[in-house]
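So, chain A:
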Amino acid sequence: MRQASGKNVVVARSKLTLGPLFFNWPTEKRLDFYSRIADEAEVDVVYLGEVVCSKREVFFEEHLPKVAERLRKSGKEVVLSTLALVTSEREMKAISDRVENGFLIEANDVACLQALNGKPHVIGPFINVFNESARNVFVSNKAKRIVLPVEVPETSISILANTKKVETEVLVFGRQPLSVAMRCYHARANGLNKDGCRIVCGRDPDGLETDTMDGQPILTVNGTQTLSYGYGVLLNELHALKEMGVSHFRLSPQDVDMAAVAKVYRETLDKKIEADEGMAKLKKLTGKVPYINGFYYGREGLSWVEQKKSKTNNKISTRRKK
Partner candidate 1 sequence: MTVSYLELVCPAGTPAALRAAIDAGADTVYCGYRNCTNARNYPGLNFDQDELIEGVEYAHARGRKVLVAINTFPRAGDEKPWHKAVDEAAEAKADAIILADIGVLDYATRHQPHLRRHLSVQASAANAMSVSFYRDRFGVKRVVLPRVLSIEDVAALIEKTGMETEVFAFGSVGPMSEGRCFLSSYMTGLSPTSEGVCAPASHVAYKEEGGCMKSCLGCVTLNQFEKDEPAPYPTPCKGRYITHGEARYLFEEPIGLNAIDLLPQLKAAGVTALKIEGRQRSRAYVAEVVGTFRKALDALAMGSSKSFANDLKNVAEGGRETFGAYKKGWR
Partner candidate 2 sequence: MKQSATTSCKSDYILFYHRVLIVMHGNLSKFPFTQFAMRVLPASILQKIVDALTHRMRSVHPRLFSNLERLEGATVLIEPCDLPHRFILTFGAGESSLEVAQGDSEDCDATIKGNLSALLDMLEGRIDGDKLFFSRELEISGDTAVVVALRNTLDREEICLLDDVTSLLGPFADPARRAIVLADAFAERIRAYLEERAQKANCACDSLREENEELKKKLATFEARGKRRKAS
């Protein structure tokens, strides 16, 4: 049956990673952001590249090699992320080109695996890996790391991460990606459609708040992508995840001081500060946006399960309307 922990797994120093930027920031803002990450952020791996919409790619594409070089020079591993939903000829070609240019690739659509043809790579969170058999197929296909989908609960992570054959990465900070689509909801929200979108997604650096009819903030729209409204936060769970065999901890860029966020996570991982203290520090960095962690506990993704000292008494709160 299920093994509670990966005690046999020798875990090296836990790696902190910076996921691909989901939002459509202006080029200047991106350049500033990544130079600050290169100089100050205590992250070991940085994922670059557009995941949401190929129409945005053109704006940053030319700067990508320079930014990657800068990050590498400051000792960070650079991984090139790819689109989560690939449909056009042009997008397929872009993927094939990326695979050829020597970077480690994060595959977010199975199309990528066909292009990689057995080259080592990372399986991104947009490819479903929910069970051991699927994981093993990806491993045999030369995946060196698997980023689990946000929906995977603790009970499954403990099984999937319990292996020496592949590294396991889990998203521990940031809005949780819930769906990808062909349709652009950002355009729809502005009375436009995808083909004539005027890149309106660029107006919302942290995504577009989406409320229910009775005024409860519930989702975040980011172009063709839909994310949670709350920030997914698994700071309290870091040590448990480490125990299970998770090797990489992903911070997904939001429009907050990400270098400072990384510091909080690094210190908590290294047990320099307690999780409680980490939570207090994090709260100061993230403003009014609530935290969620329901998926981890196999509950409504939008809920927050309070971590108590006694494990039997986890307090569950599901956010209700204001």
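Selection rule: all candidates are chains of the complex that A comes from, given by their letters.
Basically, contacts are C-beta pairs under 8 Å (C-beta built on N, C-alpha and C of every residue); 3 or more make two chains touch, one makes a residue touch a chain; residues count from 1.
Computed from a prediction, not measured in an experiment: that's the story for all the values here.
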{"item": "Identity of the candidate that touches chain A (this complex; choices 1 or 2)", "value": "1"}
{"item": "Complex interface listing, chain A residues touching candidate 1", "value": "1-2, 84-89, 91-92, 95, 109-115, 126, 128-138, 141, 149-152, 155-156, 159-160, 176, 178-185, 188-190, 193-195, 208-216, 218-219, 221, 226, 228, 294-295, 298-303, 318-321"}
